[in-house]
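Just one protein chain is left out here, and the rest sit where they should.
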Amino acid sequence: MSIPLSWYLVLSAALFSIGLFGVLARKNAVAILLGIELMLNAVNINLVAFWRYGSTASLAGQVFAIIVFAVAAAEVAVGLALIISVYRRRTTVIADELDLLKW
Amino acid sequence: MTPDQFIFLLCAALIIASAIMVVTSKNLVHSALWLVATLFGVAILYALLQAAFLALVQVVVYIGAIAILFIFAVMLTRRELRDKGPQLNQNWGLSAVMAVFTFGGLFYILSSWSGFSAKAVEIPVGTDPLRMLGYALVSPDAYVLPFEVASILLLAALVGAVYIATASKK
Partner (left out) sequence: MTFWNDPINFLAEWLRGVFMGWGMAASPANAVTDIIGIVVMILFSMGIAILLVWVERKVVARFQDRLGPNRIGPYGLFQPFADIVKLIIKEDITPDGADKLVFNMAPVISLASVILIWAVVPLASKIYGVDLNVAVLYLVAVGSFGTLSVIMAGWASNNKYALIGAFRMVATMISYEIPMVVALLIPTIIAGTMSVKGITQAQSGIWFVILSPLGLLLFLICAIAELGRSPFDLNEAESEIVAGFHIEYTGMKFGLFYAGELLHAFTFGGFMAVFFFGGYGGFFGLEKLSAFTWLSNPFIQLVVFLIKALIGYWVIMWVKYSMPRIRIDHMLLFNWKFLTPLAFVLLMMTALVDKLLAPTNFYVLGMFLSNVLFAWIVIEILRAYSKRERSVTVEPAEPVAQAAHH
């Protein structure tokens, strides 16, 4: 009860930025997905912090966070299925080498 | 320094350190395991925010399923057995600058907001956030529609992932 809201928001902004760095700077496609997971977690921290420090009677923050859980799980499942399928054809998951559609 | 603040600072240190290790570790399985540490820190944070149900769902869904899925995917997509060598592509300097600017921008925008340093109000005694969450998820004038749509989304993802990942039989 003695933690100001600003601490949670700064932490979530920092986690989001680290996730952004992970997405932009990594070669391996699975590592890029790891960065996306970090960003989704940062968003979730934000949502739940706003629920707690706003009005705890309206549960929009928590419900939104639960929907983000579901969306993140669905996206990771499909994303990793795609990566495994790509690996079967091209034997590589380095993002730069998946360039068949480039002209 | 109250106990709450102490726990928060420890937890924040764990989250940030693990997140940095996730994006900079050379070994991908280590990255996935550092992700587990980050997710566990986020679960502790939810418990601090008195959203106990969310903390446990975070552990079950993220650590118990998503992180294990990542570890399996890393093990199934390695060309050689030891993946040493640089894992950052050639734009990593620009990406670092962009990440720092994003953080700075977010911090600047948030700090000029009046509610930035709000303190928490006590949850009124007698209300049970868990029961209210249950009602909110299934009551027609609350959030039953997003809840049902999310379940259809999960069904679509399940079918899609199984179909894509099944090796075609030649």
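Chains here go by letter, A and B, matching the order in which they are written, and residues are numbered from 1 within each.
Operating definition for what follows: a contact is a pair of C-beta atoms (placed from the backbone, for glycine too) under 8 Å apart; a residue touches a chain by one contact, two chains touch by 3 or more.
Everything numeric in this text was worked out from a predicted model, so none of it was measured.
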*Omitted chain's touching partners, listed by label*: B
*Chain not shown: contacting residue from B:A17, B:V57 or B:L153*: B:V57
_Residue among B:A13, B:M75, B:V138 or B:L155 touching the omitted chain_ = B:M75
*In the whole complex, what residues of chain B lie against the chain that is missing from view?*
3, 29-30, 33, 36, 52-53, 56-57, 59-60, 63-65, 67-68, 71-72, 75, 128, 130
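We adopt the following convention: only the chains that are shown with their structure count from here on.
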*With chain centres taken as the means of their Cα atoms, state the distance from chain A to chain B in Å.*
6
_chain B contact footprint on chain A (complex, rising order)_ = 1-11, 13-22, 24-28, 30-31, 33-35, 37-38, 41, 44-45, 48-49, 51-53, 56-57, 59-60, 62-63, 65-67, 69-78, 80-85, 87-88, 91-93, 95-96
*Please name which positions on chain B make contact with chain A in the complex.*
2, 4-5, 8, 12, 15-16, 19-20, 22-23, 28, 31-32, 35, 38-39, 42, 45-46, 48-51, 53-54, 57-58, 61-62, 65-66, 69-70, 73-74, 76-77, 79, 87-89, 91-92, 94-96, 98-100, 102-103, 106-107, 110-111, 115-124, 127, 129, 132-133, 136-137, 142-143, 146-147, 150-151, 153-154, 156-158, 160-162, 164-165, 167
